[in-house]
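The block underneath contains the structure these notes are about, expressed in structure tokens.
Missing here is one protein chain; the remaining ones are kept as they sit in the complex.
Chains: A and B, in written order; residue numbering restarts at 1 for each.
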Amino acid sequence: MTTKTEITAATLAGALATALTLVSASAEMGGEKADKEKCYGVSLKGQNDCAAGAGTSCAGSSKVDYDGSIWKYVPKGTCTTIKTPNGVGSLKAVKS
Amino acid sequence: MTPHVFQNHWQSHWQNHWAQALLDPAGAPPPGVARQAGTAPDRRFAVYRNNVMVSLTGALAARFPAVKRIVGDEFFDSAARAFASKNPPRSPLMMTYGEEFPDFIARLDAASAVPYLADVARLEAARTRAYHADDAAPLTAADLAGVSQETLFDLRFVLHPSLELVASRFPVVTIWAMNAGDLELAEITDWSGETALIVRPALDVEVRRPPPGAAAFLASLAAGDRLGDAAAAALAQSADFDLAVNLAALFSGGLAIDAAAAKDDPQ
Partner (left out) sequence: MRRARAPLQPSRLPPNVGLGFKPEHFAAIAAEPQPLGFFEVHAENYMGAGGVPHAQLARLREHYALSIHGVGLSIGSLEPLDRNHLARLKRLCDRYNPESVSEHLAWSSHGGAFYNDLLPLPYTDETLAAVISHVDEAQTALGRRILLENPATYVRFEESAIPETEFLAEAARASGCGLLLDVNNVFVCARNHAYDALAYLADFPIDEISEIHLAGHFETFEADGSPLLIDAHGCVVSGAVLDLYAGVIARAGPLPTLIEWDNNVPDWRTMRAQAAIVQERLDHATGGGAKSAA
């Protein structure tokens, strides 16, 4: 690499020494981490199940549109409030 | 095995008919379903078809909650069904389902008004991978205390198995955080690109926005480059790169799990 000469062993050693100081300083303020881990974090629901899914019924709704060519929906969640350089939200009308 | 004979038999089989009918909403129920007084075979079969679709789209909704919030329930469900009917899982591990969903979103005309959506999906997919990644004890500063100054340049780090970087030309971390409940929904004034750092040093998955140069530094280390080269790559990306702070983050942030000096570049 052409920029290799900028990084010398001394630079690295100095940075490492500073890093070690930073780490030990933050370790002294630690302790809160261990407590948090005791609750075993934020757990996600398992996605493998042996029951019929919620919302499942025989309602005869098998003809619902999931064929992918019919797009009658336009994004309208929080995207309508996210300001982009082109303006707010999903402004482009979707042709159907 | 004996492809020809076997396959003819197989293709006409009940299981093959079922497999086809399960993902085809407009199709007839598979042949061979018994007709029974008071029941309609297509309605009974629809229970299975709905079970499958509800469970697959439910798995996508669970994995991509911020994407869902950004586009709303109707749009998400429609996109998830379109994806699932063409891309059923290839593995019984539902935790891995939806790896191709971000690319699917990127190709979706209907989502062209939200061009950042695919990157938010990439970030969310990486979070689930990190959640299930292997456990590994982070490297501590003490592990490096004995490394001599001469070998520092040649040090190669092994990063945590959960660590991933998602680079975006959009402010993907900010958008995700606003839709994951970590930040208030607000106007995003700085629309510059962000790289997300996803890592799970212990049990909680963290999403961070690395400081200038840090993404290049980590990407270089992840590629197996030597510390000296990684630092040079980071400086090349940003003159504001602070090596000491980034080395400290490797330890205190649990980003690295091992380090060894190797003189010989494997390239």
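Here is the rule we go by: a contact is a pair of C-beta atoms (placed from the backbone, for glycine too) under 8 Å apart; a residue touches a chain by one contact, two chains touch by 3 or more.
None of the values given here were measured: they were computed from a predicted structure.
Only one residue in the set B:Tyr131, B:Phe153, B:Trp176 or B:Phe251 touches the chain that does not appear here, and it is B:Tyr131. Screening B:Val52, B:Ala222 or B:Ala244 for touch with the missing chain picks out B:Val52.
With the whole complex as reference, residues 10, 13-16, 18-19, 22, 29, 32-34, 36-41, 43-45, 47-48, 51-52, 55-56, 59, 88-95, 97, 130-135, 161-162, 200, 203 of chain B touch the missing chain. Mapped onto chain A, the interface with the missing chain covers residues 39-54, 56-59.
Going forward, only the chains that are shown with their structure count from here on.
If you average the Cα atoms of chain A and of chain B, the two centres end up 8 Å apart. Residues 1, 3-4, 6-7, 9-16, 18-20, 22-24, 26-27, 33, 36-37, 40-42, 44-49, 52-68, 71-79, 81-85, 89-92, 94 of chain A are the ones touching chain B in the complex. Contact residues of chain B toward chain A in the complex are 25-26, 42-47, 49-51, 53-55, 58-59, 62-63, 68-76, 78, 81-86, 92-95, 97, 109-114, 116-117, 128, 131, 141, 144-145, 147, 149-150, 152-153, 175, 178-179, 185, 187-189, 191, 202-205, 227-229, 231-233, 235-236, 243-248, 250-252.
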